Each structure stands twice: as structure tokens, then as C-alpha cells.
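A single protein chain has been omitted; all remaining protein chains appear in their positions.
Coming up: subunit A.
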Amino acid sequence: MLEIKNLHASIDGKEILRGVDLVVPTGEVHAIMGPNGSGKSTLSYVLSGRDGYDVTEGEIIFDGSDIVEMPAEERAAAGVFLAFQYPLEIPGVATMTFLKAALNAQRKARGEAELTTPDFIRRVKVASEKLNVSQEMLRRPLNVGFSGGEKKRNEILQMALLEPKLAILDETDSGLDIDALRVVSEGVNSLRSPERSMLVITHYQRLLDHIVPDKVHVMSAGRIVRTGGPELALELEAKGYADYAGEAA
């Protein structure tokens, strides 16, 4: 599904990713943990094609082809989804309108027919009930005045509707209280499937109590420095990142 080979990327001439190697097979959930500044968020942006990052070396093989040169919107239509750490606000645009625009833009790019309004509404209803997203929230402008929990639930709602092949969750636990964390995690878990890979980026172990990964990778100074099972997260929780600090930028 996703195979990253010797990925180097820089921003403003400063190298952040210094040879990332990572394989996430189809249907698996992998976690990436690491200290602040280790390049976790940069990795999520480079994978999703954000402007401003120069990939200087290496490959990102997604679904069999290298997507390094592919524009962000095409990666999205191909099935790459990023749940943002800080979801953006769009005043005056109802959440529902945004969801429909996004879903239909992706369908159009894939050569599929646009959804009819009743079909779309039915899908939103099913997905939003699971995530405890109210109709009132869907009518509000996208993320404007949303609480931290509402924003993150809205991210997962979008993920549910867009049905990506690869979901990258960037610090999805940040800003969530324990109840909100549970709702969001349940939402994510319900989207686990043999056809979908997930990359869960987090600083803390607590998210991984709820979303149990198949593998845990430790990132430091722009590289994956260690890979293990779920127990690796517990070890990090106990010991901290001190062992890896030497390698930090």
C-alpha cells in the first residue's frame, strides 16, 4: 500500500526528512511516535502533497506508483486522507456544503458520477450518527466556532465519507478531553478495514490505548530509528524520548 524509500525533504532549504524508510501494508495501522521537531508533521504534509516542501531524494510508492510529483488534490482523489492536527475554518461555508464539494470533487476526479443530494444526505446521516455529530453542527460554517472535540469529530466524519485507502492522523488526540478522545477513537476504529491503511502520528501513548496499532515506529531527526510492536509505545511512555534526543535536530 504505502512504501516510503529513503525520503529526503526540506523546507526553505532546511532538510527536515533525512532518509525516511517505512512500509505500511494494506489493512494495517501503524503509529509514528517521536519527540517534537523530529519531522512527524512534515512527513504527513509531504505524504499529502503540501506546497512548499521540496522532496530532494527518495520515493513515495502509493498503490503501486510514485506520487512524489502528484498534486495534493490528485493524491486526495487517489485515496490519501490527512486528518489535520489543527483543522481549518472556512467562514460562510456550511459544513454540509464543504462535505459535498469535497466528495463530488474526488468522485469527479476518479471519473465517477456525482452523488445525488438524497444519496449524499443518507451517507452523511449514517456517518454522523456514529460520531455523534448533530445536524445543527453540519449546518454551521466549517469548523467556525467548533470546540476542539467537534473539529476532530468533523475530521473523522470527513474520513468516513471520503473512504480513503490511506488515512494519516496527525496528532488527532491533541486538544481532546478523555470523553472526546473515546468518541474519536471509536470512530477511527470503526473505519479500520482490510482495504485501508492508517498512519497514526502522535506524541503520546494514550491515543494508542484506544487505537491499537499493528506496529509502532519511532521517528527522530527526520528518520525512522526504531520499529516494534504496540509494546514499544508503552516503553516510550515509561522512559520518554531521552534515548533519542541525541539524534534530534
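Just so we're on the same page, a contact is a pair of C-beta atoms (placed from the backbone, for glycine too) under 8 Å apart; a residue touches a chain by one contact, two chains touch by 3 or more; residues count from 1.
Here is the rule we go by: contacts and distances are computed from a predicted model.
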Query = Looking at UniProt, which of "ABC transporter ATP-binding protein", "Fe-S cluster assembly protein SufB", "Circularly permuted ATP-grasp type 2 domain-containing protein" or "Threonine/Serine exporter ThrE domain-containing protein" names the chain we cannot see?
reply = "Fe-S cluster assembly protein SufB"
Ask   = So which of A:Ala105, A:Ile121, A:Met137 or A:Val225 would be touching the chain we can't see?
value = A:Ala105
Residue among A:Val23, A:Val93 or A:Met137 touching the omitted chain = A:Val93
Task = Decide which residue listed in A:Thr42, A:Ser128 or A:Gln158 touches the omitted chain of the complex.
result = A:Gln158
Ask   = When the complex is taken as a whole, what residues of subunit A touch the one chain not shown?
value = 11-12, 48-52, 54, 71-73, 76-77, 81-82, 84, 87-93, 97-98, 101-103, 105-106, 109, 141, 158, 162
